[in-house]
Each structure stands twice: as structure tokens, then as C-alpha cells.
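In this view, the complex is presented without one of its protein chains, the others remaining in place.
Going by the order they are written in, the chains are A, B and C; count residues from 1 in each one.
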Amino acid sequence: MKALMSVGAVVGVIASLVLLGMIFGVIPASTVHLVEGYMPMQMLFELSIFVAGFTGLSYMLNSMGMTISRFWQGIGFVAFILFYLKSRIYPPIPFSVRAMYGTVTMVAVFMWMSSNEEDWKKFRQPILNVMDGLTPLHKGLRTFFLIAIPLGLWGFAYQSFVPQGAGADVDEPIELRTVHPAPPASTKVHGKTFVLQTSQNPYRANPEGKYDQEYSNKLIVEQSMGRLMQENANPWDPKAEGYLKNVREGGEIFFQNCHFCHGDNLNGRGLHAFAFNPIPANFTDPGTIAQLQETFIFWRVSKGGLGLPREGFPWASVMPPWEQHLTTDEIWKVVLFEYWHTGYYPRTWD
Amino acid sequence: MGRQNGKKIWSIMALCAMIGFLLLPVATSLNALASGGGEAPPAPAVKAEGEKKDEAKVEKGRDVYYKTEGIVSGAPAPKTVDGPRDYPRYNFESRVLLWFANQQHLYYGSFVLAVPIFCMIIEFMGVVTKDKAMAKKYDQLAYDFIKISLTAYSLTAILGGILIFTFLTLYPAFFGYLSSIFRPVMHIYALMFVAESGTLYIYYYGWDKMKEGFLKWIHLSMSVILNVIGTLLMMLANSWIGFMMSPAGVDEQGRFLGNIWHVIHTALWNPLNVHRILGNMAFGGGVVAAYAAYRFLSAKTDEERAHYDWMGYIAMALAVAFLIPLPFAGYWLMREVYAYRQQMGITLMGGLLAWLFIIQATMIGILFLSTNYYLWQALGRMRGAEKYQRYIKYLVFVLVCGFLIFITPHTMVMTPAELKAMGGQQHPVLGNYGVMSAKNGGINVIITTTVLSFIWYMRGNKEPMVPWKNFGNIFMGAFFGFAYVNIIWLAVYGYYIPANVRVGLSVPQVATTLSCLFFMTALNGFMLKGAKQMGPIEWGKISVRSQYAIIMLATAFTWMMGLMGYIRSSVRLFWHVNEIMRDNSPWAYTHTVGFAANMISFNVLFFWISILFVFWLGTLGAKKVPVNVKAHVPGRVPEPAHGH
Amino acid sequence: MEMMIIKAITNPIFWFALLAFGVVLLFVGKKMNILNNTAYAAMVSVVIVVAYFHIVDHYLMEMQGLDYWYLFRK
Partner (left out) sequence: MKELLVAALSMGWGVLAVLAGLLVYNFTKGNKDGAFKIFIGMLATLMIFMAITNYRDNFFAESRLLPVSLVLITATTFMMALYFSNVSALLKIGGFMFLVAAALSGYGNWLPQVEGGFPPPDVKLVFDAMSSQQLADEGEKIIFGGIGQSSVQGAIGKGQCPLCHGFQKGFLSERAPNLFGLPERAEKERLTDPNYHKGEPQKRAYVDKESCPGCGTATTVQEYIAESHSCPNCYVAPGFGVKGTNDKESPMPKIHKPPISLSLPELAAVDTWLYVREGREAPSYEDIIKSYEKFVPEADRPKQQDDKAAGPTQLLADGTEPVDQIFAKGQCVVCHTIPGIPGATGTQGPKLEEGTNAPNRIHDPAYKGTAKNTQEYIMESVVLPSTYVVKGFPDNLMPKIFGQKLSAGALKKIVDYLSQVKAGAPPPKIS
């Protein structure tokens, strides 16, 4: 038991040191980096390590006669979790979610502290001491809280109601934009009606230049959430035919029209990108075109920000309706290029 | 001896009277059907066919759901216009008034329907228990239960009357249409209500007179009859909301086609029935537990405390027992909704009402957290449970990790600045918690942990003595350990396989949880045969906090019931009767989540204030008069259909 | 070799055999009175439990017409 706990303690100390070191820049922040794709489990795993570590630590301290009181254990744990969520997870978690996590953590600590009668007594003893004002120190603290708490509440209420002054950082209202709203059943481009569920990109062609879905299906190498397509030959090869030729033509159109906003790498960080809020869609993100059908992209490209349906409100998109500038064939080719370049395979109607 | 026989005869007569009460509505309904439906068959299952000769004369219509043909025998659904004729109103939103009246009636109604079922179970337990003292205790408990429900019963009737008047005054056109279709059903309903009242009072006042032997069995069978009537009553009421959600038995213009069974037996009727029965039971258990908690907190003596601690425990256990199958019934209802109209399902789960399901997820988490907390606190009243109490913190950790994943929303609320900092709507870490795969894992971890807590509770004061106890413990540990591994593995695995395979993973996950529930409780039972008692359960020694956990649970149940009812009702959007009768009042839009939450809170608080008041009245009465006498005969009030 | 292992573990028969093996071990242990030996008990439990959960996963997916071993067969 003791050996187990010692190991726990060592782990706890090391983990805490590494965490603190990484956050304050003593050791490189990537010492223990979050592994792409495994982060959710990693986060839970790390938290488990910390819990195990703290248990060991508190056991060791206890056996050395340096007990941390239940009260401070609880407070410390809540503080740790808040700190962990705020500093460890990158990109930063939105406040709303942190608030939820924080509340649940507090409830959890309460459940832990009050799980048996003794612990609960120990936990509230310091609070009761202050309330009873037994010693001069406690009395002082009590007086301090009596003044500080209402003052703090007043300040909080004032802060949340007073309009932020000029020059101050005015909070923009929260908006819930549906980024990929449900598309219409069909869309009419250049006088031709495309039924989104059945239309196909006519440029998924085999080397002979004939439409061939099978050919592009064969290129899929990864069937899971983000389907990936096989690397294949260079479309800029002047001899490239069929599918690759169409990709090249799509690429030319992309770099003449789209890359100013969507960027050279299709990552939504083009020349003009940061003039917009939100910035243009990042096609390399597995949450964008990789999740959508090819016809959805076709619809969005041809109709632009103006063509968004009601769920897309507020229509925070300045994408022009490209049907006014490109032919349907050109739009299909651009779509083809976008998928080729990012390596994703469009979602199919399954 | 003669006196005894007389009692016997008298009791059998009472029982017959009750059966008569039960059959009376059916008998009258035959008449009602005959006069109401024209050619409606008395046996409901028979389809309305035939009458080929009259074909030329009568107009035929096609059932919107069953697709059968029937003779049009009712007026089409009225096309309402906004105005004092169809929508008379006070200077307030009529819909909110109706919402309030409906919800209060439903709360009381489900409480009064649930409590007799508990009484039946507990009375039966009392009868079959060999231990005389225990049997008496159970019997007393059942009697206490029915006493609570009696006052609530008259309130239910009054609230039902208020509901009807609200309907009549605020939505006359709609109510007129509904009652024209359900005319015979409404009569039966009213008569059944009378039958229910009669049975309940005989059951209650016969308690002391029918205590022993044969008479006790008669009394017990009375409770069965009482529950049959109650359940039928609820099913009839469900047929109205079922009709409003998924109409059947009428043609596309809403004209009644002569087959009342089709009107009752709509697509969602049975799933609703099952869901509501289970929900009522869980809710009723919660309310009784809250009553016990109240009595516990206000108790003056140790005996009182011990009794109400025990009562709270039983009620709580019953509530949780019905809580566990509830999600599966909900799943069935949801699947039927999808099968009936996919659009409806999407509005619920992915569209307008999706945020309400976020709240629901939180509520489910709260329910399980408080259940666990109660069980842990309950360890405190046992000798020898200390060995488990030390490990509770790890259970808390596991439980909370599951809960956090379960409530992580798919679409996070954030300011544009945060959106920018995150670089997209999806968070690379938390975004993965937002999908179904992770959430299934989360909830299954929570339920498995609850099972584990329960098993700890069962063994709290016992030490297994079977020869294979060491193996048993290790096996149990391994089983739980690998159950967790399996659940988490399946949750993670879901990310690596295509969507069509992923959806199937929830089934083995649930099966894992259920395996834990059934096998491990059974194994635990075997291991505890002839176990060494470390000490008795010291009823009444439980902490005050646990009672607040019960109250929390009861409040959460009530709130959740209001929430789910609101969801179920608002999914019709702007239809009074889905796709048959449009709502053309100014309130045909769907409220915001916040407004709904306020309204639900208001309803919940109103219900609890009133029922706490009823409880308080109960204690007052008990102090002054030993036997509780409250006899206002209700039942005349909810007779809705007479005016029509 | 690798293929062989994958073939074996994706076959429910293998897990049934393992479960049966575990049960046999259980009875052997009971006969030889070593069931309460911690190490032995742990081994038997793990064998039975692992086999059981694999069977649950496999058949419940199969019942829905899905393939539990999707990732491994690929």
C-alpha cells in the first residue's frame, strides 16, 4: 500500500512540476504535447494521473505528519481543475463551457467532501470557526468577509450592468450561426435545376475523360470519419489527362478567383482573410468540406453568402454568388480541385 | 364465526361492486358507440368496412394513418381565425394559462395514479413477508402512502375541472372539435373517474376492516382493480394527446370516419402509454420520497426519524427502479416519432428543440448524481461501511468525468472573440466530446457507476462468508473493470469507423451496462447468502444532506417531467392537431428555451408549494385526530363532455 | 502471421473457446481448491470477462447486421 502510494506521490509531483513548468515556460511547452486525434482521451488520462498523484501525495504528507486539511484539499482541487482547463487545453475553451465544467467540479468536490460525516465535519470546521469568530484572527476574518462579500457582489452586479465605456473592450453579442445550414432540395444555376441529392460532379472522370464514379471511389484509402484520398500524380504535368486535367483547370480557376480569401493552402487564411469576421472557411479542417457532399459545396459556391437559408442567420458571409462570374462547369471544377488539394473525399449520400 | 363470515360476504360484495364500477363504463360505452358512430362496431378491432350497398349515398373518406376507407360521420376540423369567436382571451397569453392548468393537472394526476401502484407493491410485500414485524411495517407504509394520495386525489379532480373550463373558455373551437371526435371516449373517461373514486374510497376505508387472512387478499385484489382502472384512465387521456400528435381515424380534412378504435390507437399511443406509466412511477416515487424527507427533517423523535428514513429509502428505491428502464421507453417513443414523421424527429433532436435536450442531458446527470450521493450517504447508517467510504472519491471522479462528457454541448456558446481564438466552431479536444459516440460512453459510465454504488450499498454492513468469496470479489472487480474498459473502448472505437457502423455501437455499450446491472447484482446476492452482519442498519442515522439529495431528486423529476412534456407538446409546432387542424391564434410560434424554462420552474414550484401545503395539512390533522378524515367526494367535476 | 492473429480474434468461435476455457479453469480451480488464490482467481476472471465482453460486442453488432471487427478486417 505504502509503495503504491509513494509511486502515486512521485507521479503527482512530477506531473504537477511538468504542468507548471510548461505553463510558465520553464521547460518547452511541447514537452508533453497533446497528440492530435487522441486529445479527448489524453485529457481524461492526464486528469486521472493527477488524481492518482494527489492521492499519493496527500497520503505521503499525512504519514510524514504534514496533513493538508480537508478544507484546503477541496479548495485546492477546484482551483487546480479551473487552472488546468484554462491553461493546459489549447486552443482555449470558451467561457461558457469552462463555467459548466467549473460548476460540475464544485459539485463533485462537495460530494467528495461530504461523502462521510467525519470528512464533512473536518471540511466545514474552518468555515464554522470563522463564522463563530473564536480567535481574534477568525474574528478579523469574519469582519473582513462581512464587508468584502457584499462589496464584491455589488461590484459584480455593477460590472455586469454598466455599459462598457468608449474604448473599452465591448463584448460582441454571442451568435449562434449554423455554419453548414441544411441545403435546399434543389438549386437552379444558369437556368438549370440541380437536385442536390442526385447531381454529380461531371468531372470525376477516368484517364480517358469519361465520367466514372468507380474510378474515384477506388482512390479512397481511409474510410473513417474524414475519408482520405490517395495521393496521386501531379495535375500540373502537361500530360495529365482526365480527372487530373480537370483538377488542374479547377486549380487555375481557384487561383484566379478564390485564393484571395481562402488562401494558397486552402486554409482560409488568404490575403484578405483577416478583414472578415469570421474568417473564410478553412477547407483543410476536417469539419468543413470533408463533412459535406460535393453538391453542397456546389450550392454554396454558386449562391454565396446571399443564398444562405434562414438557419444561416446571421448571414455573416460575404462570399459572392459565383454563378454570376463562373459557369457551372467551372464551379464543378473548382470543387473538384478543392477536394483534390485537401486530400478529402466528399461525403456521399449514405 | 358468523360475524367473520358476514365480513367475508361483505368484502366480496365490495369487490364485485368494484368490478362493476370497472365494467360499467365499458357497458355504457357500447351504447355510446352505437349512438355516436352510426355504424361503428362494438368490437373495436373490427375495421369499418362493408356497407357496400350504401356506397352511393354516403360519403367515404380515407384514414390519414391507417389508410382504410370509412364513412364520413363527422364535421371537418374547423378552420379557425384569430378573433374572439375561436380564440377568446384575457389580457394574457391563453396558451400559457392552458399550459399551467394542464401541467398542474398532470402532476397531480400522475402522482395519484402512481401511488396506488406503490401501495399495491408494498401491500403485497407485506402480505408475503414471513417476518411479522416487517409485514406490519410494510402494511403501515402502504397505508401511509394511500393517505398521502387521498388529499391529492381531490385536488386532481378540481384541477381537472379547472383544465376543462380553461379549455372551454380559451380554445372553444379546438376543444369543440376534439370533443366531437372523442365524444364517447370522454363519457367513458368521466365514468371511469367515478369508478376510480369509488374504488379508492372503499380501498382506503376498508383497510382496517380487512386486515386478516382472506379479507386481506380481497383487499389486495381491490388495489389491483384500482390500478387497472387508473391505468385505463391514463391511457384514455393519452389517446387525446396521441391524437393531437399523430392523428388517425380521420380523413385529411379531419372528419371522423366512424372507427373510434383508430382514433384512440394512433401511431404514438402505445409508446406514450409505456413512457408515461414508467414516468409516473418514477415521479410518484420521487414525491413520496420527498414527503418522507420532509417528515424526517421535521421529526421530533428517533422512532419517527427511523420510520421516515426507511420510507424515504423504499420510495427512492422504487423511483430509481422505474427510472432505469425509462430511457429505453423514451428511445422507443423517439423511434416511433421518427417512423411516424421524420420531420418531427428532426425538429426534436436536431432542430428547434435541440437545446432543450441539452437541458435534459443535464437533468439526467443530476438525477444520477443525486442517486449516487444518496446511496453514499446511506452507507453512513451502517456499521462496517467505512471500508467503502474511503473509495467514494474515486467513484466521484469517474462519475464526474462521465457527466462532463455527457453535458459538453455539440455547438458551444461563445463570443466572436473566443470563436476567433479557437479558430473554428469545433474545438479539437472538446468537440470530440460533443458527438454521440462520446456521450453514449459517458452515460453508460454513469449508469455502471450507479450500479457499483448500489452493490457497495448492499454489502455495506455485510461480510460475505461463502467459501469462494475471494474469487467472487476478484471476479466482480474484473467484471466491473472490463465493463468500464469495454464501454470506453467502444466510445473511442466509434471515431475510427464509418458512421453506419458507429450507430450500432451503442447497443453493445448498453448491453455491457445491463450485464453489470443484472449479473453483478445477482452474483452479489449469491455472495451475501448467509453473510456475516457487521451490525444492523441504523435507520434514522442518515445525514440531513441525504434528505436534501432526495428533495433534489424529486424536484429534478418534476422539472424534467415538465420539460419533456413541453418538448412533446411543442413539437407539433403550429398545429392543434398535427397536419389536420392549424393553430391560427397569435401564439402559434414556439417559445424560447428561457421562457419555457421559467414557465417550467413556475409550474414546478407551484406544484411543490401546494403539495407541501397538503403535507403540512396532513401533519396537522394527524396531531389532532388520530385517523385521517378527509372526505369530500370529488368526481363530479371532470365530466367534460356533457355540454357537448 | 499477423493475418492469422487477426483471423483468429475476429472469429467468435475463438472467444467462445476462450470463455469455455475460462469456465474449465474455474472448475479445475474449484476441484484443486486454489480458487481463492488471488493470482489464479484474477487470471480466471480476466479470461472469462474478456471473452464474455467480446462475445457481447460481436453478437450484438451482428444482430444489427454490422461488423464489429470493421477496423481490424480492413
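Just so it is clear, a residue touches a chain if its C-beta (ideal position, glycine included) is under 8 Å from a C-beta of that chain, and two chains touch if they have at least 3 such contacts.
Since the structure is predicted, the reported quantities are computational estimates derived from the model, not experimental observations.
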item	value
Among B:Leu352, B:Ala421, B:Val435 or B:Met458, the residue in touch with the chain that has been omitted	B:Leu352
Full-complex contact with the absent chain, from B:Asp86, B:Glu252 or B:Glu386	B:Glu252
Residues of chain B in contact with the chain not shown	56, 62, 64, 66-67, 69, 252, 290, 293-294, 297-298, 342, 352, 355, 358-359, 362-363, 413, 548, 551-552, 555-556, 559, 570, 573-574, 579, 582-584, 588-594, 596-598, 600-601, 604-605, 608-609, 612, 615-616
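In the analysis below, only the chains that are shown with their structure count from here on.
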item	value
Cα-centroid distance, chain A relative to chain C, in whole angstrom	38
Rounded Å distance between chain A and chain B, as computed from the means of their C-alpha atoms	38
Chain A: positions in contact with at least two other chains	223
Residues on chain B engaged by chain C in the complex (per definition of touch)	467-471, 474-475, 477-479, 481-483, 486, 490, 493, 496-498, 500-501, 504-505, 507-508, 511-512, 515
Chain B-facing residues of chain A, complex	34, 36, 39-41, 43-44, 47-48, 51, 55, 89, 91-97, 100-101, 104-105, 107-108, 111-112, 114-117, 120, 171-176, 179, 223-225, 277-279, 282, 285, 287, 350
Footprint of chain A on chain B - complex, ascending	369, 372-373, 376-377, 379-380, 386, 389, 392-394, 396-397, 399-401, 403-404, 407-409, 411-433, 438, 488, 492, 495-500, 543, 545
